[in-house]
Every structure is written in structure tokens, then in C-alpha cells.
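On to chain A.
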Amino acid sequence: MNPNAYLVLSGIIFSIGALGVLLRRNAIVAFMSVELMLNAANLAFVTGARVWGKLDGQAAAFFVMVVAAAEVVIGLAIIITIFRTRNSASVDEASLLRW
Partner candidate 1 sequence: MMQNVVNSIPTPNFEYALLSPILIMFFAACAGVLIEAFLPNEKRRLTHLLVIFTSLLLAFFAVILQSGPNGRALVASGTVALDGPGWILQGTILLIAAMSALLFAESKVDPLGDAFAARASTLPGGEEEKTVTKLGWAQTEVWPLLSFSVTGMLLFVTANDLLVMFVALEVMSLPLYLLAGLARRRRLLSQEAALKYFILGALASAILLFGSALTYAYTGSLEFGQISNGISSANNSPGLLTAAIALVAVGMLFKIGAVPFHQWVPDVYTGAPTPVTSFMAGAVKVAAFGGLLRIFYVAFGSLVWDWRPLIWVVAGLTMVVGSVIALSQSDFKRMLAYSSISNGGFILVGFSGTNRAAIAAVLIYLITYAFATVGAFALITLIREQAGESATLIRWKGLGKKSPLAAGLMSLFMLSFAGVPLTSGFTAKFGVFTAAIAGGATPLVLIGVLASVIAAVFYIRVIILMFFSDPIPEGPFVVVPSVFTTIAISASTVVTIILGLFPQIVIDLVSSASVFLR
Partner candidate 2 sequence: MNFPWLLLIVLTPLIGTLLLFVPKRFIPFSDKQIALYSSLITLIFVLVVAFIFDTSSTALTQFDVSYDWIPIFGISFHLGLTGISLVLIGLTAVLTPIVLLATEHEGMKKRKEFLMWILLVEASALAVFLARDLFLFYVVFEAMLVPIFFLVGRFGGPRRSAAALKFILFGLAGGLVMLAALIWLYFVGATQLGRGTFSITALSNELNMDVWTERWLFLGFFFAFALKAPMFPGHTWLPDTAEQATPGTSTMLIGILDKVGTYGMLAILLPIFPNASKEFAPIIIGLAVFGVIYAALVAMAQKDMKRTFAFISISHFGFIVMGIFSFTSIGMIGSTVYMVAHGLSTAALFLTAGYLIKQKDNSLINSFGGLTKIAPVMTGIFLIAALASIALPGMAGFVGEFMVLTGTFQRYQIPTIIATFGIILAAIYMLWLYQRVFTGTENKETKNIVDLNLKQTLVLSPLVLLTVLFGFYPAPVIKIAESAISNTMLQIGQTDPGPIISKVETK
């Protein structure tokens, strides 16, 4: 199997995720973009597993999902506290700390 197409696709998804982090102001959306990047990695892992005929890539994808779930917990907790304080989920508004 030629893995290149999958890897290119995962690269594209990764880039979309990265651009999402850069471009979207809403913290939730930015965070979702990060999840997208994780999933791009998952795709690459699975592709690798397929190429090499090994299972550990597939297992890795499961691990990543779990980690992503944990990240969601933490992330939402933080975003919610900030939202409660500021009544806004915009990442640009939290810019008191600078210089």
C-alpha cells in the first residue's frame, strides 16, 4: 500500500487544525482545532500501522483518543471558569499578561 495519500491527508488535516488555532478567536473552537490536529496524528498512526503491519500504531490511536478526552475535561474546565469570569470565550480578550 502506498501510504503517501494518507499521510498527505493527515498533513492537510493537521494544517487545517493549526490554522484553526491561529484564526479562531473562540476558545472552544480553537480547542476543537487542536483536537483536529490530534486526529490528524491518529490518521498518521493508523497509516503507519497499516504500512508496517503492526498493531501498535492502532493502539496508539486509542491512547490518543483517551488523552484527548482527558484534555477536553481539563480544557473545558479552564474555559468555563474564564467564561464565567469574563462572560466571553474569546481568547483575544485574555491579554492582561503581556510584555
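How were these picked? Simply put, all candidates are chains of the complex that A comes from, given by their letters.
Things worth noting here:
Definition applied: a residue touches a chain if its C-beta (ideal position, glycine included) is under 8 Å from a C-beta of that chain, and two chains touch if they have at least 3 such contacts; residues count from 1.
Values in this document were obtained by computation on a predicted structure and should not be read as measured data.
Of the candidates listed (1 or 2), only one touches chain A in this complex, namely 1. Remark: chain A residues 3, 7, 10, 14, 17-18, 21, 27, 30-31, 34, 37-38, 40-45, 47-49, 51-52, 54-57, 59-60, 63-64, 67, 70-71, 74-75, 77-79, 81-82, 84-85, 91, 94-98 touch candidate 1 in the complex.
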